[in-house]
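Below, a portion of the complex is reproduced, with chain positions unchanged.
A, B and C are the chain letters, set down in written order, and residue numbers restart from 1 in every chain.
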Amino acid sequence: MFIRFVTTGGTIDKIYFDEMSQFEVGESQVKHILTEGLVNFDYDIVSMFQKDSLELTDKDRQELKEFIAGDDAERYVISHGTDTMVETADVLTSIPGKTIVLTGALSPARFKTSDAVFNVGMAVAAVQTLGRGVYLAMNGRVFEAGKVRKNRDKNCFETVATDRN
Amino acid sequence: MFIRFVTTGGTIDKIYFDEMSQFEVGESQVKHILTEGLVNFDYDIVSMFQKDSLELTDKDRQELKEFIAGDDAERYVISHGTDTMVETADVLTSIPGKTIVLTGALSPARFKTSDAVFNVGMAVAAVQTLGRGVYLAMNGRVFEAGKVRKNRDKNCFETVATDRN
Amino acid sequence: MFIRFVTTGGTIDKIYFDEMSQFEVGESQVKHILTEGLVNFDYDIVSMFQKDSLELTDKDRQELKEFIAGDDAERYVISHGTDTMVETADVLTSIPGKTIVLTGALSPARFKTSDAVFNVGMAVAAVQTLGRGVYLAMNGRVFEAGKVRKNRDKNCFETVATDRN
């Protein structure tokens, strides 16, 4: 089994710079998380963007989509900011023949307490057990793209009731 | 979605007692891990054993099997010591109509660096994406019961080549 | 031995709020650090400010000084932002008859990797081994007030060469 990880930034990779008293996206924590998870499969990590997901543009999403569509792997885990993870998932759904799972974190992986490791663990399991399609792994749930939203008030992801009409 | 967690002990829950300069199985870390994972689904946790898995007996395995077979949930995540996780999985395969994922850790969840959180994340994703059956989530892989062994020399789980015919 | 801890905010207590993608001063981590340090002495914690130290005003410093001068304890550990820790120390030097140690952290205590615990440990030792006066405990050093500055380029505290006369 081979998994290609694509990092795009987001809270999961945020780091604190004292000089600016501000959090910015730092180097990806995915490699570190996989090492801690003692994973025993082939993978590589492609660093694509280092952005807060609110700053990701339509052009960025298009670039990500074209990269994956033209790439030779079958399974992708994408680390992504939570604010527009749903939007990026929607863009990727037109890619055929691949299993793609987006994940991220509501607090930085560099924190003592963070959902980052749990979420990447979920994504790794989901990308190898699910069929073709695009999914989100957050808050202990695996969601299908198009059926999920971020509830900003509750700061968590939830299923969107699908309309039947 | 509802998941019932059953804890049986193992390295994942080990704690160090200074007086004896020895590690013993402590209170389960599963609740703590789920809280850190910010999970947003219904669950409960049943504490069944607090044993090193080398000390689990056939009778213990039978008791676990009968509990799950007679219980009303559909999805189970079982935390378990790694040394006999494969054996327990084999015993559970005769239970029909349920999705059961065993997981654990090669180093204690109370350690700064541990595979525990990653593994429970994997198990939670696997138990909701897979159909009926018994599985192991370890070392970044989801294995089917009956097709996996612990390689004690490498201290990791690996696929067993299926029979010679 | 009794130590009174006074918290004033700073990086040590910073927390990340996703909604604003920004770090703000959260609840003090001092209590948590002392618990982890298994300390066995009498103490209490007074929460005075929750500010980035760049936002502390002359009036704030005066208030802190008057609180300590009029208070009945002999030993004080003050958690403080690093940017103006030196200035606050200078203001406190006119208080007679007390041992006061300021400390803080260059990265938040809530981070997996932080100097916060080490620094509070240093401050607790320094406040019980030193005589009357005002001190800073940072970067593995105990400095006397008036003989220390923050080197912002190197992001660390260092001794100031004393005057030529």
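To be clear about the criterion, contacts are C-beta pairs under 8 Å (C-beta built on N, C-alpha and C of every residue); 3 or more make two chains touch, one makes a residue touch a chain.
Computed from a predicted model, the values in this text were never measured in an experiment.
Novice: Given 3 placed copies of the single sequence, give me the total number of copies for the whole complex.
Specialist: 4
Heads up, the rule we're going with is that only the chains that are shown with their structure count from here on.
Novice: Would you kindly state whether over half or under half of the residue numbers at the subunit A/subunit C interface are used by both copies, giving same or different?
Specialist: Counting shared over all numbers used gives more than one half: same.
Novice: Taking each chain's centre as the average of its Cα atoms, which chain lies closest to the overall Cα centroid?
Specialist: A
Novice: Measuring centre to centre with CA averages, how many angstrom lie between subunit B and subunit C?
Specialist: Spacing between the chain centres: roughly 45 Å.
Novice: Taking the mean of the CA coordinates per chain, how far is subunit A from subunit B in Å?
Specialist: About 26 Å separates the centre of subunit A from that of subunit B.
Novice: What is the distance in Å between the mean C-alpha positions of subunit A and subunit C?
Specialist: 38
Novice: What positions in subunit A touch 2 or more of the other chains?
Specialist: 106, 113
Novice: List the residues on subunit A that touch subunit B in their complex, please.
Specialist: By the definition above, subunit A touches subunit B via 1, 33-34, 36-41, 106, 113-115, 117-126, 128-130, 137, 139-142, 156-158.
Novice: Applying the document's contact rule, which stretches of subunit A touch subunit C when the two form their complex?
Specialist: 11, 14, 16, 18-19, 21-23, 52, 54, 82, 106-108, 110-113, 152, 155
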